[in-house]
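All protein chains of the complex are present and in place, except for one that has been dropped.
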Amino acid sequence: MSTQVIPRPSFSHRSSRWFSRNLIRIYAALAFIYLFIPVAYTFAFSFNDSGKSNLVWQGFTLDNWKNPCGAPQVCKSVANSLQIGVISTVVATILGTMIAFAISRHSFRGRKTTNLLIFLPMATPEVVLGASLLAMFLNLRINPGFWTIVIAHVMFCISFVVVTVKARVASLDPRLEQAAMDLYANERDTFRYVTLPLVMPGIAGAALLAFSLSFDDFIITNFNSGIESTFPKFVYVSAARGIPAQANVIGSAMFFIALIIVIVGQVVSRQRKKS
Amino acid sequence: MAKTKVSQDTGDLVLNRISKYYGDFCAVDDLSLTIPDGSFFALLGPSGCGKTTTLRMIAGLEEPSAGTISIGDTDITTQKSYRRNVNTVFQNYALFPHLSIFENIAFGLRRRGIKDVKDEVEKALNLVELGHLSERKPAQLSGGQQQRIAVARAIVNRPEVLLLDEPLGALDLKLRRQMQIELKRIQLEVGITFIHVTHDQEEAMTMADTIAVMNQGKIEQMGSATELYEAPKTAFVANFLGQCNLIKVKVQSRSGGKVVVSAKGHTFEIPESRVSSSNDALLLGVRPEKLRLDDNGVNSIKECVVTDRSFVGTSTQYLVRTPWDLELVVFEQNDEGLHDLRVGDKVSLEWDSEHTFGLDGAQDVNAGADLDDDE
Partner (left out) sequence: MAFLHGATKSKSGGESALKKRSLTPYLLLAPGLIWLITFFVIPIFSLASTSTMVRPQGAQIGTYVQELRFANYVDAFLANQEQYVRSFLYAGIATILALAISYPLAYMIAFKAGKYRNILLVLVVAPFFTSFLLRTVAWSQILGDEGPVVTTLKLLPFFDDSIRLTATPFAVVSGLTYNFLPFMTLPLYASLERIDPRTLEASGDLYASGFTTFRKVTVPLSMPGVVAGTLLTFIPAAGDYVNAALLGNPSTKMIGNVIESRFFAVVDYPTAAALSFTLMATILILVTLYIRKSGTDELV
């Protein structure tokens, strides 16, 4: 038998691989610390006994958490943001899901134009979206307010809903729907008992995404809100004077609520797979 | 809940001159077929031969470009798939991942508006011997179990025809053998017409009463496994079912129930009843296990050389080159009469006339060879 030299991982090679593997872990850990610095800061300063200005640490208190509506306008703006978020999410999810089904399940004229129309709002800077919509409202002599915000939010959420739901529909095995038809389900029953339940996680994900986009949007909102306030707008406006600690309470609470929703979602889906 | 009305026709399934075009491509070409009520029928062919398209037209998932499909006296050509009394076991099963096994099986019953489904579902589960799994989800089952559930989900509806689209393709060899026997038992028990689509010739021969071999959208030959194997009518069928030696020959005479043919100075005999062509140019076919490494009979070739030898357990397979450089395959049983030849050894070949068949010589000798193991 001829002896051939086959390169094997040498000890030094292995140790350098070991090193690089840990290097990337250290790097990732640093990246996570970077990501969480402002969150930790916001959380910490929600306990600041600050009075009006929340710039410097003044001492620990639970008062801000006990009375998050203590600062003027905070809760009003949060309530506005929640209302706008819910309405925009419902409308955008319904419209976007319908488009997603049309695109992935039907043939029609103007598919390319439709795809472009879905893509463009995502490729346009928010400042342009906001400015152009406001320019139109002003030309039409419509005063911006609550409903112009909703209109704007639905507009930029639709594309994201379409993309998310479309991905889910595309990953659906067409044979499942054929199997339903084969098992005496007509078109409506097939949609109701097979298609919809299987696409539902995608629709739910799209709705969550739409809500968070709407709730967190500032630039487009700022252009089209008139005197109406939302939570991000409230933070921006009061940033110059120092935002009240109650805003930190709201921000931290949002963080934990969203985290719990995501974790519960993950645990539920994992348990469903197991049992 | 919407209740779907399902036609209740019984009788033979008849495909009358159906064709299916996708643009210019002809998937099924003017195909006519009668499948008797209650039979186990196999559509066998290489991938792309049109067998799955044919099945999908019977299921109502595709509409034929021309022709009609009927069960008994009823034309079902344009009937929606959910109105047909036909069910399908899909390739990769297509079990509903969000429903329990029980609900998967109950799906068809519920769509037809049947309220009390428990007894029927349990009966179907017991038929496939998986009664204990009814509360599980499909993802928690093994491939073989999913396959049985797919069968149960279809036959619980007591369809007139059950279509099986490569149902065993995803299973490993051992499980596949086991499921072949199982499916055969279920078919005998329920008495429904089974139409089984497969590219695996062994599977078709093991299970089906009647096999139709399909090639390029047409049926090449139809018959029992023995008929197709022992008396193929085309080179494609001869090569696609098992292995076959085909020798180009010229007819010398046809008389007394015998056809005498010759190739490169050797003469052979074929029984006239086993010759399917009146041409002078024929292909003489003989299966590898029918060849003997001896030199006594009427049909023999001397001065051959062994060019390859492989031991496969029950038999030894030789490649033997004739004086005119044609390579023939020979299987020799591993029993007392073993020759144990080596590569380069000189041998003679012989066979009995009644084991040969004569095909039209205008065909490609290699049609249908090496097609059965793709996909």
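Here the chain labels run A and B in written order, and each chain numbers its own residues starting at 1.
One rule holds in what follows: contacts are C-beta pairs under 8 Å (C-beta built on N, C-alpha and C of every residue); 3 or more make two chains touch, one makes a residue touch a chain.
Just so we're clear, the structure is a prediction, and the values are computed from it rather than from any experiment.
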Listed residues A:L62, A:L196 or A:V262, member touching the removed chain: A:V262
Touching residue (missing chain; options A:V127, A:A170 or A:V268): A:V127
From A:C75, A:V90, A:L117 or A:L172, residue that would touch the chain that is not displayed: A:L117
Missing-partner contacts on subunit A, residue numbers: 7, 16-17, 20-21, 24-25, 27-28, 31-32, 34-39, 41-42, 45, 55-56, 95-96, 98-99, 101-102, 105-108, 114-121, 123-129, 131-136, 138-139, 151-152, 154-155, 158-159, 162, 212, 215-216, 218-219, 222-223, 231-232, 235-236, 239, 243, 247-248, 251-252, 254-255, 257-259, 262-263, 266
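The rule is short, and it goes like this: only the chains that are shown with their structure count from here on.
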Centre distance in Å when subunit A and subunit B are each reduced to the mean of their C-alpha atoms: 54
Complex contact set, residues of subunit B against subunit A: 1-2, 4, 6, 59-61, 80-83, 86-88, 90-92, 94-98, 107-108, 111-112, 137, 139, 153-154, 157
Interfacial residue positions of subunit A with respect to subunit B in the complex: 173, 175-176, 178-186, 188-189, 193-194, 197-198, 272-273
